[in-house]
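Only a single protein chain was left out; the remaining protein chains are all shown in position.
And then chain A:
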């Protein structure tokens, strides 16, 4: 236990510890009979991949079953028609009809979604991934990797951008690890898998 404030010493630190500790305080508002499900901590990648898989299976189900009449144009049915329960969705993604579904899906997605809520056959219009900003279409401005000033020149050997001859001398003298560090800032380093 390392006291970090210079003002404290062992005793006051221990007293503070006891004071701040939450473990020993009773929490009667907690329901004692409820246990959290196992493995509920999921990181973003897992959540998104599971969501997209659920999405696909729902689409499959919708397309293949006769549960809903395929709506032409905008989906008018409310969100209740979309059964979000993935367990009922078909798990078999390798069916030929998947291609047909996919083309349908893309068609509905490309058309500008006019409804705020997603409905019917189309994929929901607002998901975490769908609102992600697209890559830039404008030409990128180049900046010197060492100093951050606008750069006009690139070192052919390493790919680093540099500002002038003086910085170039420094660039020439860098070792491989340092070069990769500079490039990593820009996201241009080589990643070996």
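Please note the rule applied: a residue touches a chain if its C-beta (ideal position, glycine included) is under 8 Å from a C-beta of that chain, and two chains touch if they have at least 3 such contacts; residues count from 1.
Following the convention adopted for this analysis, contacts and distances are computed from a predicted model.
A.B. asks: The chain that is not shown, which UniProt protein name from "Actin-like ATPase domain-containing protein", "Protein PAT1 homolog 1", "Ribonuclease P protein subunit p30" or "Bile acid-CoA:amino acid N-acyltransferase" does it carry?
C.D. replies: "Actin-like ATPase domain-containing protein"
A.B. asks: List every residue of chain A that touches the chain not included in the displayed model.
C.D. replies: These residues of chain A touch the chain that is not shown: 1-5, 13, 16-17, 19-23, 25, 27-31, 34, 36, 40-44, 47-48, 50-51, 79, 84, 112-113, 116-118, 124-128, 130-138, 140-141, 143, 146-150, 163-164, 166-167, 170, 172, 178, 181-182, 184-188.
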